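Encoded as structure tokens, the structure appears first; notes follow it.
Only one protein chain is missing; all other protein chains are in place.
When the chains are written out, they are named A, B and C in that same order, and each has its own residue count from 1.
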Amino acid sequence: MNKEQQALHQWFEGKGWPYWTPHEILARLMEETGEFARLVNHQYGPKKKKAGEEVQDFEDELGDILYTLACFANTHGINLDAALERSIDKVQKRDQNRF
Amino acid sequence: MNKEQQALHQWFEGKGWPYWTPHEILARLMEETGEFARLVNHQYGPKKKKAGEEVQDFEDELGDILYTLACFANTHGINLDAALERSIDKVQKRDQNRF
Amino acid sequence: MNKEQQALHQWFEGKGWPYWTPHEILARLMEETGEFARLVNHQYGPKKKKAGEEVQDFEDELGDILYTLACFANTHGINLDAALERSIDKVQKRDQNRF
Partner (left out) sequence: MNKEQQALHQWFEGKGWPYWTPHEILARLMEETGEFARLVNHQYGPKKKKAGEEVQDFEDELGDILYTLACFANTHGINLDAALERSIDKVQKRDQNRF
């Protein structure tokens, strides 16, 4: 597990907290991606806000999504860095095979 | 995840590809979280599959979600590791303030 | 189109409002399903609220999702009643073919 995932795990373990169930984490992911979607519509959609602190807002929303994914990953022994690396590899291989 | 974000960026740049628009990335995120949800329902839901290669499957789905988030992050100069770290900090501070 | 879809359409037409683009409606759908997910986690998840006005709350969230779907349906000439009926038919036929 990567550094942030480990910190999260040690914190939960120190507190004696269980992680949520997979379905509860999923519901939370849906909630967090929904908040991200609202921000995208606010910045780029029909009701455009003035540009401003948007990068910080987006970092917050992405962070909350990643937090949810890290909880799931920690309960399944998955390293998010490795998962992302494998996904990039997959897309690159698929792209190479086009030619 | 920052190392992988950089690799992704160099690959896109080398190819001369633009990233998708925020709304297109959002639609892709919805698609990828939907595939993750299907897998959760398969493993833990009403039509349970036999346990098996599920960790690998989950790593694949999480990786695809992270790939989508990395595309968005790269277009906004956001470091996913820092975003996750800030979200963990926020939850920990909120927790401390309860007592 | 069904009765509610027609009322929606006449209202937009009377105001001279365009519907949002498909991607903007999709982002809104993601936001509304996210709010629905939060309510499900509140009522049935790790932080259970006291039972109370939940049916009304759920009706509100479902209504907002349906509103979003109706906007999309109206821009594509789709009748939501017929769409639901076809989906039920499909599941029933799939079920019959199991035996």
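Here is the rule we use: a residue touches a chain if its C-beta (ideal position, glycine included) is under 8 Å from a C-beta of that chain, and two chains touch if they have at least 3 such contacts.
Since this is a predicted model, take the numbers as computed values, not measurements.
A.B. asks: List the displayed chains that the omitted chain touches in the full complex.
C.D. replies: Contacts of the omitted chain with visible chains: A, B, C.
A.B. asks: Hey, which of B:Asn41, B:Asn79 or B:Gln92 is the one touching the hidden chain?
C.D. replies: B:Asn41
A.B. asks: Hey, which chain B residues sit against the chain that's not shown?
C.D. replies: 20-21, 24, 27-28, 30-35, 37-38, 40-41, 45-46
A.B. asks: Even though one chain is hidden, which residues of chain A still touch it in the full complex?
C.D. replies: Contacting residues on chain A, toward the hidden partner: 21, 23-24, 26-27, 30.
A.B. asks: If you put the missing chain back, which residues of chain C would it touch?
C.D. replies: Against the missing chain, chain C presents residues 2-4, 7-8, 11, 21-23, 26, 29-30, 33, 36-37, 40, 43-45, 54-55, 58-60, 62-67, 69-70, 72-73, 76-78, 80-88, 90-92.
Here is the rule we go by: only the chains that are shown with their structure count from here on.
A.B. asks: Give, as an integer number of Å, the spacing between the C-alpha centres of chain C and chain B.
C.D. replies: So the centre of chain B lies 26 Å away from the centre of chain C.
A.B. asks: Where the CA atoms of chain A average out and where those of chain B average out, how many Å apart are those spots?
C.D. replies: 4
A.B. asks: Tell me, which residues of chain A touch at least two other chains?
C.D. replies: Residue numbers touching two or more other chains: 21, 30, 33, 37, 40, 45.
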